[in-house]
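I'd like to ask some things about the structure below.
A single protein chain has been omitted; all remaining protein chains appear in their positions.
Right, subunit A next:
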């Protein structure tokens, strides 16, 4: 709260008050940034790809648990999927500090829009996606972007929702989406496996597709790790799995020649 009583009541003219019997307190004003302002120019601690697809019952998202510091695998137990309200799950790649800030903003949004009024009006996935896109676009317009690519998955009133938004405020929708390196490596695999089968794929089949894509990404993406989480959002609500381990086989590596210290 404002602890200066002179700022409470009538709007006062701080420097001169004809009726003053006592010198008025002058509230300290925030100083202008004379030394200039530093904006984000690159992400620092980053998460890699997020994958998402439509299946029979809803939306499935997947992301691994790594937050890299450059090429260093710095934090190996980071959750990059987050439920927002009752109908939405978001997954973020890019700057993890900015993602934590986004989570804070969205948490406040849910409290002020759902918890405090308690009028029964809830935010659905399309509202959350719209809010994020406006926020991210406003930040890029201030030349101070939040350095993320975010997938928003949701299920409400029998409708599936899956959309993308990134640091520029770019948005699009599709039945399969992938951010980062996954947009190159996993997206073609996802399209092949999912497109045309959105209404028939079971959760188990979808999970298998996700695991296969994550495995390929782990083989190919040097910023990935073999621990991941899968989230589903359906009529049953949102659920985010615990940390799972990818099964991989490296037997083929023995036959590779041309790298490392082999002699022939």
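We take it that a residue touches a chain if its C-beta (ideal position, glycine included) is under 8 Å from a C-beta of that chain, and two chains touch if they have at least 3 such contacts; residues count from 1.
Heads up, the rule we're going with is that contacts and distances are computed from a predicted model.
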item	value
Omitted chain (choose from "20S proteasome subunit", "NADH-ubiquinone oxidoreductase chain 4", "Barrier-to-autointegration factor-like protein" or "Ribosomal RNA-processing protein 40") - UniProt protein name	"20S proteasome subunit"
Identified contact with the non-displayed chain, of A:38, A:71, A:116 or A:248	A:116
Touching residues (missing chain, whole complex) on subunit A	1, 3, 5, 8-9, 104, 107-108, 111, 115-116, 118
